[in-house]
Structures are given as structure tokens and as C-alpha cells.
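Provided herewith is a single structure, encoded as C-alpha cells, for subsequent inquiry.
What you see is the complex with one protein chain gone and the rest in place.
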Amino acid sequence: MSEHHIVTPKTYITIIAFLFALTAATVWVAFQHFGDPWNDVIAIGIALTKATLVVLFFMHVKWSERTTKLAVILAVLFLVVLLLITMSDFLTRGWLGVPGS
Amino acid sequence: MSASAEAHSPELQHHFDSMEQQRSASTLGMWAFVAQELMFFGGLFTAYLVYRYLYPIGFELGSAQLDIKLGGFNTAVLLASSFTMAMAVWAAQTGKKKVLLWMLIATLALGAVFLGVKYVEYSAKIEHHLVPGYNFESDSPYAGQIKMFMALYFAMTGMHALHMVVGFGLLLFYIYHAAKGRYTPEYSHPIELFGLYWHFVDIVWIFLFPLLYLLGRA
Partner (left out) sequence: MSTLITDSSRSNYLNAAYGIKSWLLTKDHKRIALLYLVAVSIFFSVGGLFAALIRLELLTPEGDMVQPDIYNRLFTMHGVIMIFFFLIPAIPAVLGNFILPLMVGAKDLAFPRINLASFYVYVVAGILGVWALINGGVDTGWTFYTPYSSMYSNTQVTLVAMAGFIAGFSSIMTAVNFIVTVHRMRAPGLTWFRMPLMVWALYATSIIIMLATPVLAITLVMLMLDHSLHIGIFDPAQGGDPVLFQHLFWFYSHPAVYIMILPAMGVISELVAAFSRKKVFGYTFVVYSSLSIAFLGFLVWGHHLFVSGQSVYAGAVFSILSMLVAIPSAVKVFNWTATLFQGSVSYQTPMLYALGFIGLFTIGGLTGVFLATMGLDTHVHDTYFVVAHFHYVMVGGTIMGYLGGLHYWWPKISGKLYPEFWAKISALLVFVGFNLTFFPQFIVGYLGMPRRYHAYPPEFQVFNVLSTAGASVLGLGYLLPIIYLTWSMRYGKKAPANPWGAVGLEWETASPPPTFNFDDDPVVEHEAYDYHHRPEEPRVA
């Protein structure tokens, strides 16, 4: 039962408090002017933080064995591959002018 | 292989050697399932990213059509349901059968609130003729782009809501068995695995909320 860690309510309460606070923060930030990319960057950053908290504590990955951690990393990695490589097309389409247009 | 005491658990399936093997196998299976769920939503996130890049103005205008209060409220509701779900897992692991039952019921109730709010939001969109493929109308010069935003809004939140409905049905099943006292510290992993699913659905919403409701408000 080595990998079977029981997380206590105290931890859960701390985490949910963080999650509520971050939700309030992201709504507040949305109405502030931080300049062009920064609003988006902060919003995504907060979402990533919240997701990480849920994965690590609610889903117990912090205490999980290596295979589980690997599965999480693998899934996220391939999602990034899908997003990044698809965007590599859209981001560079304008680089080469189309003759005649 | 010497049969340990717990190998005689009535919940042990014949092709596993021990409860521990059964637990670790089903946990890994659930994580593999969650990984494929992530890629499933990943296709929608890709479409969102591409069209937001192509149509930044239309997406700002589209985002302004959404009710930030309802969205924010629902985010809190779903986070709270994740908390009660996590508590349910704790109760199952420590053998607190009553707490388990009530935490599952609380999760169900919060899920119902979420879906109820979603229903209110969808009704408003129908009323305002914002449903692509059904009654979309707009006189904005960016009508086409707003329509694309709304199409993705419905695809993403709709697919999320569908997962909520499935989770809802599963919860009823677990509540039924929890009421009968089936889950013990030795046999808590069905609750743990369902928790993984529920938290995953929560995570999807953690991203949907800023992407759909918040970006471009400043």
C-alpha cells in the first residue's frame, strides 16, 4: 500500500481556498489594462495554476507513482504538440507573399 | 504467490492476484482514459486557438455576449463540487460511510446547479438569436466572426455539459451503492476513479471560463 496516500481534509480546504481566490483574481484581472498580450498571458497562467493544483492535490498526482505522473506529462505534451504544430502553419502563412494579390 | 488476507475480498476479480494489483490496474486505466479525454477536448481547443488568432475582434465581440456573472458563479460551483468530491474520496478511504454518502449527494447537487445555470445561459442565447445553425442573427460588421465564436462556445460548453451529464448519471450509481455501504477502505477505488473523472471535467471548465468569458474584456 506504499503508493496509497490518504490526503486529509485540511489539505483539501487549503486548496479550495486557493482555487476560489484565483478565480476571483482572474475575473478582476480581466478588467484591468495590462497591455496587449499580458491580459491573455495572466488569464492562461492563472488557469494553468488552478489546473495544476487540481491535478496535484485533488487528483493525488503529487503522491502518485511514476507511471501516473508519466501519463499526465505525456497527455499534456501531446496536447502541446497538437496546438503548437497546428499554429506553426497559421503563424507563418503570411510570411510568403502570394503573387498577384 | 501466497494469498494474502485481502485477496479473499469479494470484490477481487478472478484474473487479478491481489486487490492491490486490481487497484493499481484500474487507476492506470482511468488515467489513460483521462489522457484521451484531454486530447478529445484538445481538438476543440485547437480550433479555438486558430480562430481566435484569425478573428481577434469577432472573438472579443462574441465574448461580450456572455454573462460573466453566471460564468463566474458556475466556476465557483464546479470548484466547490470538486472539493466535495475530493472529500468523498477521503471519506471512502477512511471508512466514513455517512460522510461519503453526503459528500456524493453534495457533489450531485452542485453539479445540478451548474447544469441549471447552463440551461439559463443557453436559453438567453436562444432568445438573443445567437445560436449558429439554429437562429443566429447579427447586424454587426463582424457577424461571421461572432458566429464562429458562438459555434465554438456551444461546441465547447456543450461537450463539457455532456460530460457533466454523464458524470451525473454515474454519481447516481455511486450514491446508490454508497447508501448500501459497499465502499470500504479496502474497496474505495471506484470512488477514487470517479473522482478523477469529475476533477478532469472541472479542469476543462477552469480553461473554458477565461477563454470564453474573460479574454478581451479589458
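Per-chain residue numbering starts at 1, and chain names A and B are given in the order in which the chains are listed.
The criterion applied here is as follows: a contact is a pair of C-beta atoms (placed from the backbone, for glycine too) under 8 Å apart; a residue touches a chain by one contact, two chains touch by 3 or more.
Since the structure is predicted, the reported quantities are computational estimates derived from the model, not experimental observations.
Of A:Thr8, A:Gln32, A:Thr52 or A:Ser88, it is A:Ser88 that touches the chain left out of the display.
One chain is missing from the display, and on subunit B it is touched by residues 1, 13-15, 21, 24-26, 28-29, 32-33, 35-37, 39-44, 46-47, 50-51, 54-55, 132-134, 144-145, 147-148, 151-152, 155, 159. Even with one chain removed from view, subunit A keeps its contact list with that chain: residues 67, 74-75, 78, 81-82, 85-86, 88-93, 95-96.
Rule of thumb we're sticking to: only the chains that are shown with their structure count from here on.
Computed centre separation for the pair subunit A/subunit B is 16 angstrom, with centres defined by C-alpha atoms. Within the complex, the subunit A residues that touch subunit B are 1, 3-4, 6-9, 12-13, 15-16, 19-20, 23, 26-27, 30-34, 39-40, 43-44, 46-47, 50-51, 54-55, 57-60, 65, 67-68, 71-72, 74-76, 78-79, 82-83, 86-87, 90-91. For subunit B in complex with subunit A, the residues that touch the partner chain are 20, 23-24, 27-28, 31-32, 34-36, 38-39, 42-43, 45-46, 49-50, 53-54, 68, 72, 75-76, 79-80, 82-83, 85-87, 89-90, 93-94, 192, 195-196, 199-200, 202-203, 206-207, 209-211, 214-218.
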